[in-house]
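Removed: one protein chain of the complex. Kept in place: all other protein chains.
Chain nomenclature is as follows: A and B, assigned in order of appearance, with residue numbering initiated at 1 for each chain independently.
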Amino acid sequence: MNQTHDANPAHEAGSVYDGLLAGEADGHWAFGTSFEDPLAGVDTTVPEGVDPGDLAGYCLMLGDDALVLSHRLTEWCSNAPDLEEDVALANIALDLLGQARLLLARAAAADPAVVPALPDGSPVPPEDALAFFRDEPHFRNVRLVEAPTGDFAATVTRLFLCACWRLALLERLATSRDQVLAAVAAKGVTEVTYHRDYAARWLVTLAQGTEESRRRTSTALASLWPAVDELFGSHGVEPRMAAAGAGVDPATVRADVDAVVDQVLAAAGLERPQVPAMSGVRDRTGRDGLHTEAFGHLLAEMQAVARAHPMGMW
Amino acid sequence: MSEVRAEPPQAQWPLYEVFVRGKRGLNHVHVGSLHAADDQMALRHARDVYTRRNEGVSIWVVRSADITASSPDEKDPLFAPSGDKVYRHPTFYDIPADVPHM
Partner (left out) sequence: MTTVDDVAPELVESFETTIGHHDRIEPRDWMPEGYRRTLVRQIAQHAHSEIIGMQPEGNWLTRAPSLRRKAILLAKVQDEAGHGLYLYSACETLGVSRQQLTEMLISGAQKYSSIFNYPTPSWADVGTIGWLVDGAAICNQVPLCRTSYGPYGRAMIRICKEESFHQRQGYELLMTMMRGTDEQREMVQESVDRFWWPALMMFGPPDDDSPNTAQSMEWGIKRHTNDELRQRFVDMSVPQAEALGVTLPDPELRWNEERGAHDFGAIDWDEFWTVVKGGGPCNAQRIAHRKRAWDDGAWVREAATAFARRSAS
């Protein structure tokens, strides 16, 4: 093979093959793919006074939210209203996937007991074991992120609600006593601020666009709204993490989130839907591993290849 | 779309030209074009499409229709047929070879 070292693709065929066999990673070529060890360089010691099991559980909650929402957004790929939107939705999905990787890796590092057991010698890294080998009751994401994707109105509405809420959490987490959570949150704040902006603008645009877009947007809002209440429920882990200075109790961000949501709904000319909140089962909701029917299908698809090859290297 | 719609042309968003400042100290350079319904959407699209590898510190967008362009042979009537579309040319500006990531 031609071994020239001309990096300029404008020159001639052959140069682009340089380094192909070397297999070295070029880390900076796309969002969300720039790390081999997601936690390289960050102090991973669990801070004093923080229970490792709580830390792991908390990271799974935030990580699973990001993982599942990212998965739903990924379903848009090649299906978006125009190419620009295809690219934008993929960027957001990649941001969230990046956050999920960091958080799942953190969960595994904090408490290896949360990682499902795999056959001896399996090369599957802990973040992947968590994503692809956990059963449904062990996923701790809120139910809002798992609802089927729906149309573009449902997608931007859900993204808007999730981004407002997640941004409020991440802003506070940036001062977490856990170095990893603080670093993930600091990076995530910039990303999720953009997601919120993207979704809010689309929400207003669709609500104020045509009759059809307005109808679709109100329908989407009404169908997603019952799952909003769950975002602000305090699960046992969250108040304990908050008390230890490492996490955020979601109940404490409700007023701030409500204010932002109301402002955007007002700009969109939309009312808060008057619909009852979706209850759990014996008070168990997504954070407790109690999910919607749609979620099982999502997991079956997402985990199919990985589970067929527990000794596989990817 | 082949089907008849109430106002078919509405579905086509106007064309914008995108200029990116690759790093501080450099000029904004034309990198390409895209479609958007309005200026704000064009900025967001530009950020997503043309700086997704973090190639920029600042973005300008301008409606292609708002660009006034010179032509080396403007007087020549034979240029008229294609000249009337000059404002749609995303690549009216040459990119210097030494600009990174372009």
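We adopt the following convention: contacts are C-beta pairs under 8 Å (C-beta built on N, C-alpha and C of every residue); 3 or more make two chains touch, one makes a residue touch a chain.
Predicted model, so just to flag it, every value in this text is computed and none were measured.
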Touching residue (missing chain; options A:Gly49, A:Pro81, A:Pro148 or A:Gly296): A:Pro81
Residue of A:Asp64, A:Asp111 or A:Glu127 touching the missing chain in the full complex: A:Glu127
Selected from A:Tyr58, A:Phe139 or A:Phe152 as touching the chain missing from the view: A:Phe152
Chain not shown, touching residues in chain A: 1-2, 9-17, 19-21, 23, 26, 29-33, 67, 71, 74-75, 77-87, 90-91, 93-94, 97-98, 100-101, 104, 123-125, 127-128, 131-132, 151-152, 204-206, 208-210, 212-213, 216, 301-302, 304-306, 309, 311-314
Contact footprint on chain B, counting only the chain that is left out: 1-3, 5, 7, 10-13, 15, 31-35, 37-38, 41, 49, 52, 69, 71-72, 76, 78-79, 81-83, 85-86, 88-92, 94-95, 101-102
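In this section, only the chains that are shown with their structure count from here on.
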Chain A and chain B: spacing of chain centres that average the CA atoms, whole Å: 33
Residues of chain B defined as touching chain A within the complex: 13, 34-37, 40-41, 44-45, 48-49, 52-54
In the complex, chain A residues that touch chain B: 28-31, 82, 84, 87-88, 91, 197-198, 201, 205
